[in-house]
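What follows is a single structure, written as structure tokens, with notes after it.
What follows is subunit A.
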Amino acid sequence: AAEYTIGVSNTVQGNGWREEMICAMRAQALVEEDVTNLIVAHRNTDSAGQLEDLNNLIEAGVDAIVLNPSNPDALNSALEMAMAKGIVVVAVDAGVSAEGAYILSNNQEEYAYLGAKWLFEQVGGKGDIVYMRGIAGVSADTDRDNGFKRALAEYPGIKVVHEVFTGWQQDQGKQQMFDFLATGIPFDGVWTSGIDNVIVDAFVESGAPLVPIVGADNAGFVQYLTEVDGLTGAAVTNPGSVGGAGIALAVDVLNGKAPGSKTVLVDPVLWENASEEGRATIMAAQNPNLDPEWPVSVTVPGWTDYTMEQIIACKGPGDS
Partner candidate 1 sequence: MSGIIRKNAWVAGLLALLVVLLVATRMIQPGFGVSGLESIARAALPFVFATTGMAVVVIVGGIDLSVASMMAVCAVTAAVLMERMAGVPAILIVLALGLAMGVINGGLIVATRVPDIVVTLAMLFVWEGVALLILESPGGSTADWLQKSIRGSFLIPGLPNALVIATVCIAVVWLPIRRARLGIAIYATGSDERAAFRSGVAVGRTRIAAYGICGLFSAFGGLSLAALTGIGEPVPGPYLLASVAAVVLGGVVLGGGRGGLLGPIIAVFILRIVRTILTLLAVDPNVTTIIEGTIMVGVVMLGTAATMRGART
Partner candidate 2 sequence: MSGTQLLDATGIAKSFGAVRALTEASLHVSEGEIVALMGANGAGKSTFVKIITGALRPDSGTVLIRGREARVGSPAQARRSGLVPVYQEPSLIPDLDVADNLRLTDTPVEPFRRWVEELGIRRLALSDMIGDLPLATLRILDLARALASAPDVLLLDEMTAALPTDLVERVLKVMRQKADEGMGVIYVSHRFGEISELCDRATVLRDGMSVGDLKIEPGVEDRAVELMLGQKLDLAARDIHKTRGTTGDRPRMRVKGVAIAPKVSDISFDLFPGEVLGVVALEGQGQDELFECMAGFMPPRAGSIEVNGVAADFRHPADAIAAGVKFVPGDRADALLAQRSVRENIALPFSARIRAWGGLKLRHERARVAHAIARLQIDTRAQGEVQRLSGGNQQKVTIGRWLATGVDTLLLFDPTRGIDVRTKRQIYPLVRELAEQGASVLFYTSELEEIPLACDRAVVIFNGRVVDIIDAEVADEQTLLRAAYGLVAQEGAA
């Protein structure tokens, strides 16, 4: 077997989704027999910091780089240099504009569109919605906003009464929801960008009647969809395990089995608990033992090869 060294670059630390992504990368690298070494650069930083990490990975002589880009356009200088040196570049989760890079991306615009559309249908095409976004000025948030706006345009009866940025922080989101509830201004549904189960808690704790809530497939929220009385909601999948798929793709490319298209979009799926079959899907997907911030979709069928145990162990090649 070949002996590949793969470099990983990620710019958000301390968030369940990203942690799962890293663990999926490790687990996939472990089961890929051609990968002998995985170098992970994983910290909180901006695009300039990611450039630094990418350059360091190039210096370290990796064969492929799998990155979750902080921005589609900002990293081109390093990515082009990498590809010029024959390094395979795979962007996961979001795309990059550098020519020649493989993109294995969660379709963020679709993610928002799917959930919003379901929500607007759920409230009957007419009503007041709370729109809880992520971090202002960050690419992923902008993509999702585009999807949300697209759905909004299709439902003229829907009005956004509150729009707020949670900063993708649990405490912020919960506190903001308390504030909205306190104003007494009624609303009919909540769309969240993944800060979801604390929103349900806010309703329950303040004794307010629940309204339909859209969240992500985080373990905590998915469990709430099965448990909480009177909660109608939907989880849109946004698998962190796409990172594992990225490793698999990189190895394929290194082994000369490059796919036809450079861009592979992993389209999200929506699980709702309003219908019988939806509930069945959710029951099958949920995993109460998982860290509540982790997405329950721990594998990407057709791409990843590791087992549940392996991703939870979170060990890569060379880790003891």
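Definition applied: a contact is a pair of C-beta atoms (placed from the backbone, for glycine too) under 8 Å apart; a residue touches a chain by one contact, two chains touch by 3 or more; residues count from 1.
As a selection rule, all candidates are chains of the complex that A comes from, given by their letters.
Because the structure is predicted, anything quoted here is derived from the model rather than measured.
Comparing candidates 1 or 2 against subunit A, the one that touches it in this complex is 1.
Subunit A makes touch with candidate 1 in their complex at residues 13, 22, 37-49, 51-53, 55-61, 71, 73-77, 135-139, 141-142, 318-319.
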